[in-house]
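Let's turn to subunit A:
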Amino acid sequence: MSTDYILQTTDLTKEFKGFVAVDKVKLQVQRGTIHALIGPNGAGKTTVFNLLTKFLTPTRGTIRFNGIDITPEKSAQIARRGIVRSFQISAVFPHLSVLENVRVALQRKLGTSFHFWRSAKSLDVLNGRAMELLESVDLQTFADSVTVELPYGRKRALEIATTLALEPELMLLDEPTQGMGHEDVGRVADLIKRVAANRTVLMVEHNLGVVSHICDTITVLQRGAVLAEGPYDVVSADARVLEAYMGTAHG
Partner candidate 1 sequence: ATNVSDGAVKLGVLTDMSGTYSDLAGPGTVEATKMAVEDFIAKEKPDFKIEVISADHQNKADISANKAREWFDTQKVDTIVDLVTTSTALAVMKVANEKNRISLVSGAGSTPITNEQCNDTTVHWTYDTYSLPVGTAKAVVKQGGKNWYFITADYAFGHSLEKNTSEVVTKSGGKVLGSVRHPFPGSDFSSFLLSAQASGAQVIGLANAGADTINSIKQAKEFGITPKQSLAGLLMFISDVHSLGLEATAGMYLTTGFYWDYNDETRAWSKRYFEKMKRMPTMVQAGNYSSVYHYLKAVKAAGTDEAKAVMAKMREMPVNDFFAKNGKVRADGRMVHDMYLAQVKKPSESKYPWDYYHIREVIKGEDAFIPLAESKCPLVKK
Partner candidate 2 sequence: MDIFGIPIQALMGQLLIGLINGSFYAILSLGLAIIFGLLNIINFAHGALYMMGAFCAWIGLNWLGLNYWVALIAVPVVVGAFGMLIERTMLKHLYKLDHLYGLLLTFGLALIIEGLFRYRFGISGESYPVPELLAGGFNLGFMFLPKYRAWVIAVSLVVCFGSWFIIERTKLGSYLRAGTENPQLLQAFGINVPLMITLTYGFGVALAAFAGVLAAPVLQVNPVMGSNLIIVVFAVVVIGGMGSIMGSIVTGLGLGLIEGLTKVFYPEASAVVIFVIMGIVLLLRPAGLFGRER
Partner candidate 3 sequence: MNGKHIGWIVLLLIGLVAPFVVYPVLVMKILCFALFACAFNLLLGYTGLLSFGHAAFLGSAGYICGYAMQGLGLSPELGLLAGSAGAAVLGFIFGSLAIRRAGIYFAMITLALAQLVFFLALQFPFTGGEDGMQGIPRGRLFGLIDLADTMNMYFFVLAVFLFGFWVIDRAIDSPFGQVLKAIRENEPRAISLGYDVDRYKLLAFVLSAALAGLAGATKTLVFQLASLTDVHWHMSGEVVLMTLLGGVGTVFGPIVGATIVVSLQNYGAELGQWVTVLTGVIFVVCVLAFRRGVVGEVALLIKRSGIRP
């Protein structure tokens, strides 16, 4: 039985003026799993994300999503196909309310986003779904707060709720727990686990605790190329990975 891959890249390469940041990467993300991308600093993880979402254009190689070649498509198009990313730094709309943050994401599907003659009240039909999403990340009590006022961890949670609103098939999370206190790390990791129930997640993460806890498959990048791949136990036992990335701090 052939495995069901939602995302496959072949020969994915990015060169910056002679410097190869991503080198012939073959990445295969299995549907319904949480897949981690780890590796030392400068290995090219963020660059891979940028290539997948077309914030950068690959020098070579192809990206297939659900079997379709999406290499030539633009950022917004890819987002509409169901690949949605989060950013390494928190990305919310600070002066909208928490509810509105989520609604902005939901709104696109209504198809009225260019309708400048319609009242914003027409968006209220989305409130129910927005509240559901907020509940899924435990933010329902903050619905009417202005987003800037949220603590950092909550902002990350809101970001995830917003991303979920798009019902992405594939979520790309870039260091979702970076800069969080311990409590929040745990909360967000659980959250990711929960929302990954019926979709696929590809994430970059340095926090090995989180990686070992929630990820099914791990790809280790080094100097732009794939160094190792497999479940945590396998990868963390690999001597090259230990040397290049984990040092003595595994576990």
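Here is how the candidates were picked: all candidates are chains of the complex that A comes from, given by their letters.
Just so we're on the same page, a residue touches a chain if its C-beta (ideal position, glycine included) is under 8 Å from a C-beta of that chain, and two chains touch if they have at least 3 such contacts; residues count from 1.
None of the values given here were measured: they were computed from a predicted structure.
Touch with subunit A in this complex holds for only one of 1, 2 or 3, which is 3. The part of subunit A that touches candidate 3 in the complex is made up of residues 53, 75-76, 79-80, 84-87, 91-96, 100, 103-105, 107-108, 110, 112-120, 122-123, 162, 166.
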